[in-house]
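Mind having a look at this structure? Questions to follow.
A single protein chain has been omitted; all remaining protein chains appear in their positions.
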Amino acid sequence: MEEYLYRLDFQVRDYEIDMQGIVNNSIYQNYLEHTRHEFLKEHGIDFAAYTKGQINLVVVRVEIDYKFPLQSGDRFWIGLNMFKESRLRFAFLQDIYLLPDDKPVLKAKVTGTSLNPNGRPAVSPELEQAFAKLDLQK
Amino acid sequence: MEEYLYRLDFQVRDYEIDMQGIVNNSIYQNYLEHTRHEFLKEHGIDFAAYTKGQINLVVVRVEIDYKFPLQSGDRFWIGLNMFKESRLRFAFLQDIYLLPDDKPVLKAKVTGTSLNPNGRPAVSPELEQAFAKLDLQK
Amino acid sequence: MEEYLYRLDFQVRDYEIDMQGIVNNSIYQNYLEHTRHEFLKEHGIDFAAYTKGQINLVVVRVEIDYKFPLQSGDRFWIGLNMFKESRLRFAFLQDIYLLPDDKPVLKAKVTGTSLNPNGRPAVSPELEQAFAKLDLQK
Partner (left out) sequence: MEEYLYRLDFQVRDYEIDMQGIVNNSIYQNYLEHTRHEFLKEHGIDFAAYTKGQINLVVVRVEIDYKFPLQSGDRFWIGLNMFKESRLRFAFLQDIYLLPDDKPVLKAKVTGTSLNPNGRPAVSPELEQAFAKLDLQK
C-alpha cells in the first residue's frame, strides 16, 4: 500500500449503479473530482471561489485503470497524492480501495492546469503559494 | 421542526452544481433516493437484493417543493417519514434542511409501490412484515 | 392525445439505466429540463444567456407521475405546454410518450419563476415580452 497525502471515505449510492449492477464508469470521475476539491479546499484552494474569481482549474488529461467494480452499498476510500508536473501543470495520483480489505478498485492519474480570466494557462501567485505550502516537489 | 423517523447527513459535491452555481434540480432526487434506500436497508429491506430477487420497488409519483438552493460545499440533512397510503402504496415524506441553521431547502412526497416478478403491483408477505415492523400506520 | 405547443424527440442512453434495467427516476428531470430549455430558446429565451446576465430561471415545484418505465434504446418524445400561473409564476405541462405507439410514460407539471440579480422573484420586461409572444394565457 502506498502512502497518501490525503484520504477521503465514500459509500456507493444506488443511483450510481448501472444496468450491469456496478458503478458506472463515468461515476468514478465524480468521486475523483470530489476528492481533489476536498483536498484542495483543506489547503486553502476553494474550487468554487476560484471559479467565481474567474480562475478556472481544469483537467487536461485523465488516465484511469479500472481493476475491480464497486457495487451497491460498498464502502471505499480514495487516496490522493499530488505533484507539480511542469511549471503550468500539476498531477494527482488517485487510487480507490474497497473497504474493509483495501482491495484495489481503480488507479488514476489526473493532470490539470489553471486558466486565468483570459482562458490562458497561468498559475497565479496565490495558487503558486498554496502549492508551495503543499511542498509538491516530488 | 417536524419529528422524523430517520435522518441522513450529506454534503454537496461540486459535480452536482450546475451553471447557476446551485445544485441542479434533478440531483435532489438522487439525495432523496439514497436516503430512502438507506432507511429501508436499516429496516431489513435491501433495495439491491430485492432487485436481484426480481421484486422491484418503484416510484409512482413525486412532488417536490424547492425552497432554497444548495450551493458548493453546503452541509445538509434529510429527514424522512413513511406511511402506508393504501394496500399497495407507501409514501415517504422527505425534507431537506441546510446546516448549521436547519434552513428549509426542499419538501418532497414520494409515493412508491412494489412490483412482483411479473411486473404487477404486489406487496410480498416479507415486505408486508418489514413494513409492519416499521409500524407505518399513520 | 393532447395537443402540445412543442415536441422534442429523444432516445434513452445506456448510462441513464439503473440496476432495475430502467431509466432512473431522476433522469426524467434531465429530459424535462432539456425540453423546457430548447422550447424557451426557440422563443428567444436562452437559459444560459439569462444565467450569465444574472437572471435565474428556477423551478419552485415539480409534480411527476411515473406511468411506464423507459428501457435501453427506447425512443420517446416529450410534449410541452406552458401557461402563466400567476404574475410571477409560469407552469409547464410535460408529458412523455414511448415511440412508436405513444404509450404514456410520464406526466409532469413543473412550476418556475424568474429571480432578478438580487435573488428576488421578478419577471423582467424582456421576459414578459417573450412570454407575451408565446401567448401563454390558458
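Note that the chains are named A, B and C in the order they appear, and that numbering of residues resets to 1 at the start of each chain.
Methods note: contacts are C-beta pairs under 8 Å (C-beta built on N, C-alpha and C of every residue); 3 or more make two chains touch, one makes a residue touch a chain.
As the structure is a prediction and not an experimental result, all values here were calculated from the model.
Only one of B:N56, B:S72, B:Q94 or B:T113 touches the absent chain when the whole complex is considered: B:S72.
In the full complex, subunit B touches the omitted chain through residues 14-15, 17-19, 21, 24, 26, 72.
Think of the hidden chain as still there; on subunit C it touches residues 13-15, 17, 21, 30, 33-34, 37, 41, 46-48, 52, 71-73. Along subunit A, the points of touch with the absent chain fall at residues 19-20, 25-27, 29-30, 33, 48, 51, 56, 58-66, 69.
Assume only the chains that are shown with their structure count from here on.
Comparing the residue numbers each copy contributes, subunit A and subunit B share more than half of them at their mutual interface. Subunit A and subunit B, compared by their mean Cα positions, are separated by 29 Å. Touching two or more other chains at once are residues 14-15, 17, 21, 72 of subunit A.
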